[in-house]
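Apart from one protein chain that is not included, each protein chain of the complex appears where it belongs.
For chain A:
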Amino acid sequence: MTRYRLRGLALHAALVLALLVFMFPFAWTIIMASNTTADIYRFPPKFTFGGHFGDNVRHVLENVAFFPSMANTATVAISTTLLVLFFDSLAAFTFAKFRFPGRNALFVILLATMLLPAQLAAVPQFQTMAILGWVGSLKALIIPGAANAFGIFWMRQYFQNSIHDELIEAATLDGCGFFGTYWHVALPSARPALAFLGIFTFVGSWNDYMWPLIVLTNPDHVTLQVALSTLNRSHGVDYSMVMTGALMAMIPLVIVFAIFARQFIKGATEGAVRG
């Protein structure tokens, strides 16, 4: 009995150690963000929280358009997520439940597009944005990502397994057309899948860096990640301020994740095992 207790204890000790390693950057970021840069430069380093967080936040706000950038990021992330949820689920429902000429060919094309790396399109895509007059505008971030192959593929599997054909036939008998069936039958029953796809899209959009860096050419009108990178490059010596900016940029996402963590993890790991 004691041997099992000991093993259990060692097991949790190792797991807790890993947990501390994963959480450490957050704790250390908070420590740096609440002290002065002079404190950070000291040896041995200061391991306690300081009282300068407010000052640091003020410095961040003075040096970079933090809240406007965050508003831009939120606009992009929320619009992209809503559009993706609508377009992907509608296409997935069609693929999952209906037959029509060309269905299989279209689905194969969809799968093939997932193999293409983004750089392959980046240069001409920038030219396309220039022609459309979207360079520097948030549209350039929202519209190209408004529907994606991964989401359609993922939702399709869900619809196939969770919606019975009888349900659709019943809806048809009740006078529901194709779009009515989608809206009144398919969407309500797909809440868990929509939750996962929504958070996945939101997180990806919130953290996107390369494309906003390329296409948002006006330095006063950028997303949070680009603003943060600029802050780091231009004020790299003022570390406590830069770390405060990093902390402020992470917080909203960590909160969103904490709320939906269980559903998100379930969705993120399911596909790998099934496939």
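The working rule: contacts are C-beta pairs under 8 Å (C-beta built on N, C-alpha and C of every residue); 3 or more make two chains touch, one makes a residue touch a chain; residues count from 1.
The rule is short, and it goes like this: contacts and distances are computed from a predicted model.
Taken from the listed names "Carbohydrate ABC transporter membrane protein 1 (CUT1 family)", "Phosphate transport system permease protein PstA", "Sarcosine oxidase subunit gamma" or "ATP phosphoribosyltransferase", the protein name that UniProt assigns to the chain not shown is "Carbohydrate ABC transporter membrane protein 1 (CUT1 family)". Between the chain not shown and the residues A:61, A:143, A:167 or A:187, the one that touches is A:143. Within the full complex, the residue among A:12, A:58, A:164 or A:191 touching the omitted chain is A:12. Where chain A meets the missing chain, the touching residues are 11-12, 14-15, 18-19, 21-23, 25-26, 28-29, 32, 40-45, 87-88, 90-91, 93-95, 97-101, 106, 109-110, 113, 115-128, 143-144, 146-149, 152, 165, 168-169, 172-173, 177-179, 181-182, 203, 206-207, 209-210, 214, 224-225, 228-229, 232-233, 239, 242-243, 246-247, 249-250, 253-254, 257-258, 261-262, 264-265, 268-270, 272-273, 275.
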